[in-house]
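Note that this complex is displayed minus one protein chain, with the remaining chains in position.
Order as written gives the chain letters A and B; numbering starts at 1 within each chain.
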Amino acid sequence: MSTARDNDAQRRGKAPAGERVADWADSRLGIYSLAKANMRKIFPDHWSFMLGEVALYSFIIIILTGVYLTLFFHPSMSEVVYHGPYEPMQGVRMSEAFASTLDISFEVRGGLLIRQIHHWAALIFLAAMFVHMMRVFFTGAFRKPREINWLFGFLLFFLGMLTGFTGYSLPDDLLSGTGLRFIEGVFLSVPVIGTYITMFVYGGEFPGTDLIARLYPVHVLLLPGIMLGLLVAHLILVFYHKHTQYPGAGKTNKNVVGMPLLPVYMAKAGGFFFLVFAVIAVLSAIATINPIWTIGPYRPDQVSTGAQPDWYMGFAEGLVRVMPGWEINIWGHTLVLGVFIPIVLFPVVLLAMGVYPFIESWITGDKREHHILDRPRNAPTRTAFGVAWLTAYFVMLVGGGNDLWATHFHLSINSITWFVRIGFFLGPVLAFIATRRICLGLQRRDRDKVLHGRETGIIKRLPHGEFVEVHEPLSQEQLHTLTQHEQPKPYEVGPEVDENGVARKIKGSQKLRAKLSKSYYGEQAQIPKPTREEYQEITSGHGHH
Amino acid sequence: MKKLSARRRHPLAALVVLLFALAVTGGLYAAFSPSEAKADDSSAQSLAIEEGKKLYAVGCASCHGTGGQGSSDGPSLVGVGSAAVDFQVGTGRMPAQQPGAQMPKKKKVYTDAEIEQLSAYIASLGAGPSTPTKSQYDIEGADVAKGGELFRTNCAQCHNFAGKGGALTNGKYAPALDDVSPKHLYEAMQTGPQNMPSFPDTTLPEKNKQDIIAYLDTVNSDKSKTPGGLELGGLGPVSEGLFAWVFGMGALIVLTIWVAARTAKAKKS
Partner (left out) sequence: MSSHEIPEADELPEKRESAEGAVQVSEDPFADPGMPPHEHRKQDIDERAAQRSERTVALLFTSSMVATIAFIAAYVAIPVDKYIYVFPIGHISALNFALGLTLGVALFGIGAGAVHWARTLMSDVEIADERHPIEASPEVKAKVMEDFRAGAAESGFGRRKLARNTLFGALALVPLSGLVLLRDLGPMPGTKLRHTKWAKGKLLMNQNTMQPLRPEDIIVGSLTPALPEGLEEDQHDFQTEIAKAALMLVRLQPENIKDKRELEWSHDGIVAFSKICTHVGCPINLYEQQTHHVLCPCHQSTFDLSDGGRVIFGPAGHALPQLRITVNDEGYLEAMGDFSEPVGPAFWERG
């Protein structure tokens, strides 16, 4: 060490300034070791790997614009009479929160733009997380060692919904106030302690005068703070695990093929931040979001039709809308199942996605690390489950907007509600069956392609008059890509009796696992991929086709 | 001319010709169709009623009964007043084309003079709200902000905060108020057409109605200001979410593809 320090001292005089700063930082923070591991970190190129970046960047945009908005927003429910420039509100009584949002929109130069960027970015943030999560799900990127990172991502999605909802509520407009009234009903529906929760959250009866001031720190500090922590952890794990990659020539489970962080990804990812910001800025220049000036200030006795939350809460809204009005009265108490069941169902349905990696690894018994992504068709049961889940989700989104579907497609709102009630149960089942069949069909096609080559569309007439389509053999790269996946055998509980003929004790959970495993890997769930022998037999014959 | 003949065989040529032909036909029809008969101001009220009765017998009696007493196909018109007739017939809702959950707005069938005659006849059957005069729905000097508050208390629940309409039960709906004339807005409030409740002067005075009309004129007409940009239908979060997904995520996914795509390789050989 001493010699190193000497060298260091000798060089100090002539080293360039940048290096001297880096030296200074390294001797206090150890940045060189950090940079050694990460500066030339390899990232594979694929568009679907950038969806998470869209989410990351929109989060940063939300924070930047959010800080700006806090400079002008007054989180207060004190009542004021508006005398600002927006004529249709002059003389109207409103909360300070609403009035300051009007000020941001009409008096602060650029305030409207920043408000719109903030809100559009929030919608995009949730949408990008959703798409990113689905990419990870359908390619099996959540498998070991990335299950914990999947959970972090899932939590980010869930907290993102809560943060979005609290932010949507802050301007205290007629639409968001109606949402808060709905939340009051939700709290009231909680058995035993419902009324207490309501009084404590609202500081008395709805709407009270405290709520906006209470939501404000939750929206600007508590939730984003937790999310920032999770986000950093999420990114550290992405670096630590190194990125997954799609199968292909030269790509194995023990390497990662791509381009280095410095310079290519520095430039691409850095540049992409500006592109995302640009798209959202243009969106905010041309399209209004949440025009609170036409929606009006909140009054508990006023309402507008088309009362909906932002899209990411549409799923919960749908559940609440299509639920039958069950209410049980016993021994002087009321169980408000019509509200409580959908509100419990909402996180439970989401959680089915959240815990999926653990369920799959238990069923398959697969304990190895996976860094090569699955093609969705090669995991038919998982893909079918995902599509079934998405179906349930989108059926409920339709339910959440049933009134607008009714007016825009000239349907009866009651029929749509019934359609959603049935579709929520039937849709996923049909989607599951159909998806699995499609996956198997695609597997068969892959098998045909490997064994018989690509259909070229060229028709050739043989000397004896027969017409055949010319099939072009695949390159070795393609052959490898189509055959590299594993086809595991289902887990079995083993013989029912041990070697002495005594009945073995087999736990129910084991039986269940074997059954599920069979549905994952059984004969009905995968088309055997072509073997080398089959391939050689066909290709050595030549002339065929 | 050469250019024209070259483009004659353009795939869209037929469409252009068709549109042109349609425009010409429509224009000719408009030019030559019988112009509105101007009712003589001095003509006796009874004459109008008489004319209205004839029109009624031909166009309305089959559903509303020969004397306006109503039938299983249409409600009684006794006491609905001339304002109701002016609204229903003036917005083309009546005569109805086919039974349904609700009679939609369409192109009106009768001329203004005929509508006046029909109104006079129906008004003669029983007292009811009469067609408002211009001063009644004049929005000069109306309080727009008060109109907004009244709109949110009385109207927005069905017609949406910006008057974009909304769904009711079993296929019924509250229509959008985008291009409804002040007179028809006034009449609708006064008479409560179809399933809409009425807001008579006793509970919503004339001044309040003017305020509401003025508010709609400010926020829901083709000169309304939408400072933030596209209104997206004024329907709230559903259309905003759709827009964010289709255009926001759409554009971003196109960009991800560009960023991640391989750069074209130099052609070999």
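Simple rule for what comes next: a contact is a pair of C-beta atoms (placed from the backbone, for glycine too) under 8 Å apart; a residue touches a chain by one contact, two chains touch by 3 or more.
Here the structure is a predicted model, which is why all the values come from computation and not from measurement.
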| item | value |
| --- | --- |
| Residue among A:110, A:229 or A:365 that touches the chain left out of view | A:110 |
| Touch criterion as defined above, residue of A:63, A:155, A:222 or A:264 at the omitted chain | A:264 |
| Touching the absent chain when the full complex is considered, from A:70, A:195, A:456 or A:524 | A:195 |
| Subunit B residues that touch the omitted chain in the full complex | 150, 153-154, 157-158, 166, 168-169, 172, 174, 192, 194-200, 202-205, 208, 223-231, 258-259, 262-266, 268 |
| For subunit A, residues in touch with the removed chain | 40-42, 79, 85, 93, 106-110, 112-113, 116, 145, 178, 181-182, 184-186, 188-196, 198-209, 240-242, 249-260, 263-265, 267-268, 270-279, 281-282, 284-286, 298-307, 320-327, 329, 332-339, 342, 368-369, 371-372, 402-403, 413-414, 417, 450, 476-477, 479-480, 483-484, 486-487, 529, 531-532, 535-536, 539 |
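Definition applied: only the chains that are shown with their structure count from here on.
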| item | value |
| --- | --- |
| CA centroid of subunit A to CA centroid of subunit B, Å | 42 |
| Interfacial residue positions of subunit A with respect to subunit B in the complex | 45-51, 53-54, 87-92, 105-106, 112, 116, 120, 123-124, 127-128, 131, 174-175, 268, 271-272, 275-276, 279-280, 283-291, 293-296, 299, 301-312, 314, 400-404, 406-407, 410-415 |
| Touch list for subunit B against partner subunit A, complex | 101, 143-149, 152-153, 156-162, 164-171, 173-174, 215, 218-219, 226-232, 234-245, 247-249, 251-253, 255-257, 259-262 |
